[in-house]
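Please see the structure below; I have some questions.
The complex appears here minus one protein chain, its other protein chains still in place.
Chain nomenclature is as follows: A, B and C, assigned in order of appearance, with residue numbering initiated at 1 for each chain independently.
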Amino acid sequence: MSKKENFLKGFFKENPIFVFLLGMCPALAVTAVFETALGMGLLVIFVLTMSNIVVSMLRNVIPNDVRTPAYIVIIATFVTIVGMVSKAFTYDLYLALGVFIPLIVVNCLILGRAESFASKNKVLDSAIDGFGMGLGFTFALVVIGVFREFLSTGGIIWGEFLPFFVDQPVTLFSLDMIINLFNSDFVIADYALNMFSLAPGAFIALGIILALIQGKSARRIKKEIEIQKQRIVELKKVALAKKAAAAKLVKEAA
Amino acid sequence: MTWTVFAVAIFNAMLINNVILKQFLGICPFLGVSKKSSSAVGMGAAVTFVMVIASFVTYAIYSYVLVPYGIEYISTIAFILVIASLVQLVEMILKKFSKPLYKSLGIYLPLITTNCAILGVAEGNISNIYTNYGSSGMWLAVFTALGTALGFTLIIFAFSSVREKLESSNVPDAWKGVPISLVVAGIMSIAFLGLQGIL
Amino acid sequence: MLSKLKTALVLLLIGAVSGGLIYIVNDITAPIIFENELQRKIGFYSEIFEIPEDQEIIYKDCTTDPNDLVPIDGQLEEDVTFEVRDSCPEGLTETFIYDKADNSLIGVVYFGNEKNSYGEVGVLVGINIDGTIANVVISSSTNTVNFVKKIEKEFLSPFMGQLADPQLIEFDSATGATYTYGSVTDIVNDAIAAYNEGSDE
Partner (left out) sequence: MLEFFTRYLGIFIVAGLIALYIITYTLNKKTPIPEECLEDIDKAACSGCHNFACAHKG
């Protein structure tokens, strides 16, 4: 596997949330708002990359019988560090994510990558794998977050939890802006599907997204099957034609 | 604290702030181990057992060791290690002394270390109960854990029953498997949202 | 035997390194975190009582030792009607806000948090010394930003300037508050009750 493939596989082919269904707790819990989803993803990228690097560095040193405890210790260390750093520098994000920052420890994705990839591969490859997988995880969270925030409020806001680039929260996009051109009294918040910011909305939104993905892959598989069927039919036709030709030859010879 | 406080704590943790449908903890076993009712009950029993003991131990460690010495910041790493060793200990004891018990719920114990519900409840006890009651909230923490675990068992059992029906129903290809399960969970969650006004 | 010793050594090393790493990071971040929490609190208090930025305030919390966080030097004024209690009222945190320049009491803030159907919500209720509600502010919430804005605009602003009277408890039935707003109302009511209890003593 080339380095590029190794990096890109986390996005679509082996996406942790959409394909492997790992780390579903944060995928449901912190995605009510796009920004918290992005923040969670960034924390996971850091923990995953660092733990992959360290596990890979120590892969020949850690004895095989006690590798799970060692991995858990390494991951827990980085999670504690990331928790303290986020508390110090992005305090709003820390408050919004709450208990889900320490819960990165038990995110199956991180332990899974340590056991199945980093413990068998070189440091650079493991780092790329961790970074790519983390980006894939973030990508999935952001997709769910944008979907839910847009449906529940009719717009996307930046700057509430991640105080980068802007001082005040800025509305990146809102349906208000477009509809107000035609009807100035319209307030999207009165018509928004508030359910999608609540618990049921999380389940249903993720269900819809997974169904879209599954539907697409189902269609692709169906198409492939159809193509194969057609090929078989064609082959059969060719074989039949050959047979008929052979029979004709035999007849003529006779 | 009177018994009503404990009753309310159990009721609140079990139904109103249900661990799966409201707090999104333990989604992994919820989707993974809920294909058959029998395995759902086994998983629920294992979670109940470990969760109650784990929240007792973690609360004690937090209030009697970490806070007095001012080292609350290592709580995450301390909790996960305590829970992991507790799971190992319980598994070993079950293996040695009670084979039927091991067969019914011990086989789910290796999955519990990475179950976020256990660590989530331990952390939640610290942030919700410890800040209000201090070290006298120990029993409240234990009862909250009991309620949470009962809520987990209830939901995973109910969900497995629905899922057994889903297996034989005619679902479009795109929605087969996890997507339809998630929508079913969402509808259950709406039902539990209705309990919100009780307390 | 040698391999076992090696195993133990490796694991000990990992443990020591991770412990040391956490210790160092904590050393670096602890003052920043402390400052964050302080700034956040003071920001909320300033917002509630509309204190100008150049005026410094100090506060006394019922949960912490008065000598611990921000020391109050000098004596408090005699005619302050309510006593500073040793223990918090149930479910609330009581904080007294003073002007740093002359140690005069500006007001009392009650903090409570409760769970509602949208998640968890923390509410600060500020009461002036003349007994009127200064402001009600949502300090932390897992709800969406728009929703919080809606609550603050439609539901909390009517509280401002009203007398902190237990009869205000009728208030929520008048507005037809839903149970979501109910958790906010509960905290306001608790705060008013605690305030009246404190000032009677």
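For the reader, a short list of remarks on this structure follows.
Note that contacts are C-beta pairs under 8 Å (C-beta built on N, C-alpha and C of every residue); 3 or more make two chains touch, one makes a residue touch a chain.
What you see is a predicted model, and the numbers here were worked out from it, not measured in a lab.
Though it is not drawn, the left-out chain touches A, B, C in the full complex. When the omitted chain is restored, the residue from B:7, B:92 or B:187 that touches it is B:92. Checked against the full complex, the candidates B:14, B:31 or B:50 give a single residue touching the omitted chain, namely B:31. Although one chain is not drawn, its touching partners on chain B can still be listed: residues 28-29, 31-33, 35, 39, 65-66, 69, 71, 73-74, 77-78, 81-82, 84-85, 88-89, 91-92, 95-96, 99, 102-103, 106-108, 110-111, 113-114, 176-178.
Residues of chain C in touch with the missing chain: 11-12, 14-16, 18-20, 22-23, 26. Within the entire complex, the positions of chain A that touch the omitted partner chain are 20-22, 65-66, 68-69, 72-73, 108, 111-113, 115-116.
One rule holds in what follows: only the chains that are shown with their structure count from here on.
Across A-B and A-C, it is A-B that has more C-beta pairs touching.
Between chain B and chain C the centroid-to-centroid distance comes to 30 Å (mean Cα coordinates, whole Å).
The geometric centre of chain A is 37 Å away from that of chain C, both derived from CA atoms. In chain B, the residues that reach two or more other chains under the touch definition are 73-74, 77, 193.
Counting partner chains per residue, chain C shows two or more touched chains at residues 18, 22, 26, 117. Taken in their complex, chain C has these residues touching chain A: 3, 6-7, 10-11, 14-15, 18, 21-22, 25-26, 28-29, 32-33, 36-37, 40, 117-118, 140, 142-147, 150.
Taken in their complex, chain C has these residues touching chain B: 18-19, 22, 26, 30, 91, 115-117, 179, 182. Contact residues of chain A toward chain C in the complex are 32-33, 58, 61-63, 65-66, 69-70, 73-74, 76-77, 80-81, 84-85, 87-89, 91, 95-96, 98, 149, 152-153, 157, 160, 169, 189, 192, 194, 197-198.
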